[in-house]
Every structure is written in C-alpha cells, then in structure tokens.
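Below: the structure, in structure tokens.
Left out: one protein chain. Kept in place: all the others.
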Amino acid sequence: MQVGLVHFLSLAAILFGIGLYGVLTRRNAIGILMCIELMFNAVNINFITFAKFITPEKLTGQVFAVFVIVIAAAEATVGLAIVILIYRNFKDVFIDRMNIMKW
Amino acid sequence: MLEGSTAIAFYIIAFVVILSAIAVVTLKNIFHAALFLVLTLFAVAALYILLSAEFLAAVQVLIYVGAISILMIFAVMLTAQLTNYNIKQTNEQSLPALLISICFVAVTIFAIATNHKLGGFPLAESTEVAGSNTAHLGQLLMRDFILPFEVVSVLLLAALIGAIVIAKRDK
Amino acid sequence: MESFSFPILTLMIFIPIIGMLILAFLKQSQLLAIRTVSTVFSGIPLVLAVILLANYDPGGGFQFVEKVSWIPALNIHYFLGADGISVPMLMLTALLSFISIIASFGITHRAKEYFVFFLLLEVGMMGVFAALDFFLFYVFWEIMLVPMYFLIGIWGGPRKIYAAIKFFLYTLFGSIFMLVGILILYFSSVDPSTGAHIYTLDLTILAQMAQNGNGLFLREGLQLLVWMFFFIAFAIKVPVWPFHTWLPDAHVEAPTAVSVILAGVLLKMGIYGLLRISFPILPYGTDYFSTFLAVLGVIGIIYGALVSMAQKDLKKLVAYSSVSHMGYCLLGMSVFSHFGQEFIVGISGAMFQMISHGLITGALFLLVGVIYDRAHTREIAAFGGLWTKVPVYGSLMTFFCMASLGLPGLSGFISEFLVFVGGFAKYKVLTGIAVLGVVLTAGYFLRMIQKVFLGQFNIKWSDLTEINFREIFTVTPLAILTLLIGIYPKVLSYMIDDTLGDLSNSIINGVNIVKGILG
Partner (left out) sequence: MNIRLDLMIPELFLFCWAIVVLTADLFFIKEKKNILLYMSQFGFLAAAALVIFTPTGPYEMAFKWMFINDPFASFFKIVILLAGFMAVSSSYEAVQKSIEHKGEFFGLVIMSAVGMMFLVSSGELVSLYVALELSTIPLFILTAFQKRYLKSSEAGLKYLILGAFSSALLLYGISFMYGMTGTTVLIAGSINILQYSNSMHFGLVMALALVVAGLGFKLALVPFHMWAPDVYEGAPTPITSYLSVASKAAGLGALVRIIYGFFTVGTASDYWGLLIAILAAMAMIVGNVAAILQSNIKRMLAYSSIAQAGYILVGFVAASQLGLSGISIYIFAYLFANMGAFAVVVAVGHKLNSDKIEDYAGMARRSPLIAGSMTVFLLSLAGIPPTAGFIAKYKVFMAAIENGTLLWLVMIAVATTVVSIFYYARVIKEMFITEREVAANPEGRWILSSPITIAILVGLLGTLIIGIFPQPFLELASTVTQSFVY
C-alpha cells in the first residue's frame, strides 16, 4: 500500500468539494464561513503536499500555508464582528437572506 | 511515497476528514456542525504531521482550532436563539449544488491524476524534508518572505481596527 | 493646393463655441441678449462661409487646408479642407443655421439652453463637412447627437422623449458600425506609392491608395464588409428605406427650427459621407453594390411619395417627402460604371438635389411652423380656403411646393432632371419607375395646396394673421437661392463639376484596378 502525491491532492480536492457544497447550500452566515474554512484547509493540504513532494528543500508551500492560516483568521474575525453587529443592531443573522446562489 | 503504517494512517485520517467535513456541511444543528469543524481541523493537523510539517500542525491546532473555531462557536452561541432547530439551515438548491460539487471533484481529481501521469508535477527525487523544518521555516519567513510577512502585519492591524470598530457598541 | 493663411474653417467651426460660453453667463430671463448673441455667433460663420465661397477655386482640389498633428500616438491629425463637395454644404449649413436661429426667436421656455445646444449642433455639422481625417469626422459626427437629443427631447412635441431616444439610438447604432469600419481601414491602410503599412485615417491618402489600387487595398471580402458598415451608418442618416423609421418621429416632434436643420443638413450628411468616404475609398464595394443603391433609392422615392399621399399631418407630409427626395440622391449616385460622363451627370444631380432639398424642405418646414404657431394644428383637413386670408403665406407655400415637385425654372427641376438623365444611362427600368415618383409628388403637394388654400374657407380661421416680417425674412433667402439655381444652375455646377470629375476618374481607376487584379 503506497500513498503518494495524488492521494493527498485527491483528499484535498474532496475536502474542497465538500466545502464548496456547503457554501452553496448553507443559509446561515456563520455556517458559510465554516464551509469556507474547509476550503482553506483543502488549499493548505495542497500547499503542504507540494512542499513535501515538489520542493522539500525549500518549503515555500509551508510558508504559503502559514500566511493562508493567518489571513483566514483575520477574515473570520472581521466576518464574525459583522455578524455580531448585525445580530446586536437588527436581531438577525440573515438566515434567509444570505444566499450565495441567488443570482 | 509513504508506505506501510503511515499509509494506513493516511487512510484513517482521510476517512475522518471526509466524514467530519460532510457533517460540517450537512448537519442541521449549526452548533454540532461547528464541533465537527473542530474535528476536521484536528484531522488535517494530523495530516500535516504525515507530511512532515510539524510546525504547521502546531499552528493549525493553535490558530484554527484554538482561535478560529472557538470564535465560530462563540458566535453561534451568541446568536443561538435564532438558530433553533425549526429553521432550515440549507436552501433548496442542494441538488444542483451537489451536482456542481461532484463534478468539480471529479474533474479536479481527473486533472490531477492525468497531470501526474504525464509528468506535469516536477517531483523531487527525495521527499525527505531537509534539516529542522521549523528553524528553516523561520528563516524563510524572516528572510525570503519578509515583505509579505510585514504586509500581513499591516493586514492584521487593519483587521483588528476594523473588527473593533464594527463590533463596538456605539452610544 | 492654394495656400490660404487664415484658418477660416477652424473659425467657422468653433466660433459658435464662443457664443455658447457667452450664453452660459447670461440669465435665462435676458431673452434679448440671448437672441442677439446667438444670432451674432451664427452670423459670423455665415459671413465666413461667403468669404470661403468667394475665395474658392473650383479646379484647385482641397483648399483652405489646415493640418495639425492632433494625436500622434494614433496618427490622427486635425485636418480640415474643403473641395467642391464640401463648400456648398458648408454654405448651406451656415445659412440654414443662421436662419433657424432667427426662426427660433419664438422659443421662450429655457431659451438659454436651447441656443447653447443649437450652437453646439452647428459646431458638429460644420465639422463633419470640413473634416478630412476620418477620426475627426467621426468625432464631429457623434458630437451632433447630444445637442440633437436635447433639442428634440426638451422642446419637442408630445412624444418628444420617444422621438429623441429613437433618433439617438438609431444614429448611434449606425455610427458605431462606422467606428468598426474605421478601425479596419486603419489597419489596412498602406502608403499609396510604396505599399508599406502606414496606419493612417487621412481621407485624402486613403482615397489615393484606393485609386492606385496599391497592394489591393483591403481584400475583396473585407472591402465589401467595410462598405456595408459605412453604408449602415450613412443610410440611417440619409435615411434610406428601410432605415427611415426614426425620421417621421423626429420630424414631427422636433421644434420647427430643429426640423429645418434635420431636413436641411443632417440628412445630407449621409449622402455626403457616401460621396466623401465610401465612393473614393471603397470603389470596388461601391461598384459591387451600385445596383443595390439604385434599387433602395427608387424604393425610397416611391415609398416616400406614397406614404406622403396618405398623410393627414402637414409636417409628416413634408417629412415623408424628404424620404422620397433623398431617394433621388441615391439613384443619381448609383450611376456608377464605366460611363464616365453619365456618372458625373448623375452625381451632380445628387449634389443639386442635396442643396435644393436643403433649401426647399427647410423653407417648407419653416412655413409649416408658421401656420402651426398660429393655428396650433397641422391637420390638413382642418384648413381650407386660406388663400384669401393669408395670400403672402399662401404664395410662398405654393412657391416652395412647386419647387419641391420639380417645376422647371426652380432648383428641384434641375436636380431631378440631372438624376434622370444620369440614371437612364444605366438603369432604364428603375429610372422609369422613379419618374413615376415625380407624378406622385406633384399629386400630394397639389392636393395639399388645394385642401389648405383653396376651396371653402373655414371660418374657424377668420382671425388668422398673415406671415410676419421676421418669418418672411427667414424664407426669403431660401426662395432667392431656389430660383437662382433653377434659372442659372451654373452658380452651383461651376463649384462642383471639377471635383466630381476627379472623383469619377479616381473611382473608375480604382474599380478597374481591383477588377484587373481579381481577374
């Protein structure tokens, strides 16, 4: 039993796909943010896999993953701040209105 | 290539990642979904260890599990009275969304596999990560990637200011 | 080229802008000042046009040339010049603009804006007739759209907004095709003598290139495509049937003076564009489509005349008669073949028709405006026996109707005669049908005169006042010129004959070369 590049990348693709499904179907803003975090994780798996299999001597992919994590944290913070603002001022988290697939 | 017990570990972790991720996107109770998100993130951290990225695994646990998910759970609980079980958490487009996602995954995996077969990924001869990878990473961040590092610090400052202004209760 | 150091064309084009600026500082209520300023600043171009005419040398090719590099990055020049085709048009534009300004003294609602837009319109019109760079031509062509949109939209009749936007969209639709054609031309242009790519939009160089047939300028199919692009733009402006549907709406809704400009100048731009651009630059395409042009022209003549007959509204009648009359221009121009002399006859017929239609129809619109101001209706059936009441008005109206239907001795006759002589050499059947149009024209004009001025006097109009001095003043110059050209056509033909001769030669060369190369 061997596990190589393609296995990791496929796992990342599946995770990304699951996140995509969630973004398209969730109606709660927080729920969508959680699904987006799944997608970011898929991206990071990709980066770290490539860092190991393509450039083990340089680790650029790992550096990239660090930045992605930090920025994901910043985005989540701002997003939740807005959610809280909306909840406090308007008593609502847009369960009905946050709908990505609304064209 | 990973072989033997690490390969088995990969499959177990992959199984956990996929199942818990599916739980995150499908569970009706948003609080439970958030808990499964934590599980997914832990599993991904384990995956990082398999990929000899110990530092990243630690970062994953500290920032993702420790900060982001907790923040999410906090927000979920704060708005809990609105997120009761009677409200539907998904829209009516789950079927097209499912199709889109499955197509996306299929195409992506096909492209990856084909690309790999045709030699599109310039694989390194050895997958042994050189030296102590945490120290190496630190050097990279502080030397080659100092500019994005500084830009990210500006970004964090902006996000901080913004989050405070937005979430602050005005008189 | 004769050197004429004084930048007369630039002044003619841009002097109205000074008027606009002065107007901008006047108050809406200072009607007298507004009128004076606009009269003066449309009068100066008229004076300049007379000077232009006096200094014009018929055999001298392009004169009064001004060429300054404008956008070197795109090889575009500020390039003005006038030849036998543009000088009469500039004269006509200056005259009709001046007359229209005077005829607009009745406008009191938002008068300041009205005259600002009118002067801007004059800038665009003058520019189109003087530009010798295609880019510049296009810029002026488009500049006219905006003031025209406002003039119809603000001061028009009940359906003004519909008419204004319809005019805008139609014309823009055409001109944007022209833009694509311009760009294709730009990339196809080569040096006339060496055949190397030069990327120019200089109309004189482009024409020369076509005449030399250098490097088979524009591949055959592309030339036809570009020709169609230009044709759509010009045909909408003319308007050629079936692109004419904007015209009745615009004419009926527009205020009197705007109708005058529309009929007298704007419609001519289409014909002018064909003569200035399509014919010399795309001779092969013109030859290829000449029968098509003739057929559309004849359809226009007959269709316009028939629809005119059915009109109950005086202004609509005149508007549709324009469609019919512009058909003569097309027919005259389409005599496009190796018979050199007939071509010149036909095309000078078209030139004559442009000028005389501008004079006559302009005057007719003014006169329709005169009666509308008094009666507040334009319905033909509402009048009757007006001759006894307003004899001066009646005789002026009759005079111009006679001119329009081609009474010998007046300018309309000359132009139609030339068109038929030229046309008969190539299209015997079509010209025969077109002659029928003259009969129809006579029919609807005579019927109109009979219904309005003769017969039982409608006592409803017993306090109708006679045409006043200002109104007579506006139509008199038009009447004199109509008569002058009718009696002594050489006043016009001496200006245009040489230019048309050159044009004809160059086109025949161009066609023969292309045909020779294509086998």
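Which chain is which? They are A, B and C, in the order written, and residues in each are numbered from 1.
As a working rule, a residue touches a chain if its C-beta (ideal position, glycine included) is under 8 Å from a C-beta of that chain, and two chains touch if they have at least 3 such contacts.
Being a predicted model, the structure only gives us computed values, none of them experimental.
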item	value
Contacts of the hidden chain among displayed chains	A, B, C
Full-complex contact with the absent chain, from C:Ala73, C:Ala196, C:Val429 or C:Ile459	C:Ala73
Touching residues (missing chain, whole complex) on chain C	70-74, 113, 135, 138-139, 142-143, 145-146, 149-150, 153-154, 160-161, 164-165, 168-169, 172-173, 176-177, 179-180, 183-184, 186-187
Missing-chain contacts mapped onto chain A	9, 16, 19, 23, 29, 32-33, 36, 39-40, 42-43, 46-47, 49-50, 54-55, 58, 60-61, 63-64, 67-68, 71-72, 74-75, 78-79, 82-83, 85-86, 89-90, 94, 97-98, 100, 102-103
Interface with the undisplayed chain - residues on chain B	107-108, 110-112, 114-115, 118-122, 124, 143-148, 151-152, 154-155, 157-159, 161-163, 165-166, 170
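In the analysis below, only the chains that are shown with their structure count from here on.
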item	value
Category of the chain touch graph - line, ring, star, complete, other	other
Where chain A and chain C are represented by their mean Cα positions, the distance between them in whole Å	66
Gap in Å, rounded to a whole number, between the CA centres of chain B and chain A	6
Of all residues in chain B, the ones touching two or more other chains	none
Junction residues of chain A - those touching two or more other chains	none
Interface residues, chain A side, partner chain B - complex	1-11, 13-22, 24-28, 30-31, 33-35, 37-38, 41, 44-45, 48-60, 62-63, 65-67, 69-78, 80-85, 87-88, 91-93, 95, 99, 101
Of chain B, residues touching chain A in the complex	1-4, 6-8, 10-11, 14, 17-18, 21-22, 24-26, 30, 33-34, 37, 40-41, 44, 47-48, 51-53, 55-56, 59-60, 63-64, 67-68, 71-72, 74-76, 78-79, 82-83, 87-91, 93-94, 96-98, 100-102, 104-105, 108-109, 112-113, 116, 121-124, 126-130, 133, 136-137, 140-141, 144-145, 148, 152, 155-156, 159-160, 162-164, 166-167, 169
